[in-house]
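One chain of protein is taken out of this complex; the other chains stay put.
Take a look at chain A:
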Amino acid sequence: MEEAGLLGQLGINWKLFLSQAFNFFILLLILRAFVYKPLLAVIKKRNEKIEEGLEKAKVADIRLKEIDGIAKDKIKQAELQSIDIIKDTEEKAKNLEQSLTTKAEMHQKELMAQIEKEHQRQQEESRKLVVKNAAELIRKFIVKTVELKPETIDQALIEKAVAQYETES
């Protein structure tokens, strides 16, 4: 089995040598096909996914900052808009108040005029009623006062008293 000379003494045999080499290459091919390639592919894919995730997170972070900025701008705009709206509303309220006050004043004046008119009318009616009842009242008054017979009282005197009362009232 052995080679001659030094190689033979060391146990080197070309067939064994080649079979060892062949064995190694077979193992290399199998490990390459079933372990290294699939595992390296899985590792690469996973790393890519991680990198992709990190990239997406970075983009999302930037977008979040942008949205935050936009939100701040919107809030600022809304604040300004609300101030404008409040000013406008205050202005409108002031105008409305003024117009309502004017209307109310006019209405008040109208009412006052009506009341005055009514008052005058009632006063006139009262006066007329008083004048109407005054003659009878005075007659009764005089009768009671002087205890005279009514038929003796001078009609002219009564009328004079009534006229005097009218002018006084």
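One rule holds for everything that comes next: contacts are C-beta pairs under 8 Å (C-beta built on N, C-alpha and C of every residue); 3 or more make two chains touch, one makes a residue touch a chain; residues count from 1.
Keep this in mind: contacts and distances are computed from a predicted model.
Student: Name the absent chain as its UniProt record does, using one of the following: "Carbohydrate ABC transporter permease", "ATP synthase subunit a", "Bifunctional adenosylcobalamin biosynthesis protein" or "Peptidoglycan glycosyltransferase".
Tutor: From the listed options "Carbohydrate ABC transporter permease", "ATP synthase subunit a", "Bifunctional adenosylcobalamin biosynthesis protein" or "Peptidoglycan glycosyltransferase", the omitted chain resolves to "ATP synthase subunit a".
Student: Looking at the full complex, which residue from A:Ala21, A:Leu96, A:Ala113 or A:Val146 touches the chain that isn't shown here?
Tutor: Hidden-chain contact among the options goes to A:Ala21.
Student: Can you tell me which of A:Ile12, A:Ala57, A:Leu100 or A:Ala113 touches the chain that was removed from the display?
Tutor: In the complete complex, the chain left out is touched by residue A:Ile12.
Student: Touching residues of chain A against the unshown chain: what are they?
Tutor: Interface residues of chain A facing the absent chain: 1-2, 9-13, 15-21, 23-28, 30-32, 34-36, 38-40, 42-43, 45-46.
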